[in-house]
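The complex is shown incomplete by one protein chain, all other protein chains being positioned as in the whole.
Showing chain A:
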């Protein structure tokens, strides 16, 4: 399993996991945005693979998918972006996130090989639940790529062991039943869920969906191993386009600063 991913979650503070859509607004603009995420203090990068039918995403990420596809982003471009990222940032874990069809179009082995060659550490496939793991999971595991699973408020105790079986990297807790970019869950329910999940797995637990402000990020950082931010970054890219790197860096810095001191603040 990827050493980069496991060392991205330090014991003394939460990791910041940042999502952007590859190729938004153009494939050429993405590398600078990824650099900005790292410079701002991101610990894990989730690179979204655009899809025509992103049915688990809200308006912000839907629009990012369409902008990327309209700019002509191909699977080959995404793999090239990943390859370049890996050579510039040899220690920062990179995860591809997206939907089953673009990932499996040329066969799961093709995708796992290509992702491994590009230096990808993990894959989050939104619409391959554990029941359909055979469609991609074995190919990823054979290449040492972590199949990162999602747990949600509807994943009950009876189901959780199945979700964790064959999982790798970290466990992504989607804190609201809904699509990306909507309201955040209440803190109490997040705490309760993280406690429950951590009792069942040694994998780090990262919490996402609807995280937008440094305060929200800090609150999650007090209880979880990681904080996932997506739509809020994608919104900045939407606003600033090819010039998004600067504003993205500043925004990520505000989150990573808040996370860095979050646990100290509680103790103080």
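To be clear about the criterion, contacts are C-beta pairs under 8 Å (C-beta built on N, C-alpha and C of every residue); 3 or more make two chains touch, one makes a residue touch a chain; residues count from 1.
We adopt the following convention: contacts and distances are computed from a predicted model.
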item	value
Hidden chain of the complex, named as in its UniProt record, picked from "ABC transporter permease", "Sarcosine oxidase subunit delta", "Multiple sugar transport system ATP-binding protein" or "Tryptophan synthase beta chain"	"Tryptophan synthase beta chain"
Omitted-chain contact residue, chosen from A:177, A:243 or A:264	A:177
Per the touch definition above, residue among A:102, A:119 or A:168 touching the missing chain	A:102
Of A:62, A:216 or A:231, the one touching the omitted chain in the full complex	A:62
Those residues of chain A which, in the complete complex, touch the missing chain	51-56, 58-59, 62, 66, 69, 74-75, 99-105, 126-132, 135, 149-156, 159, 163, 174, 177-179, 182
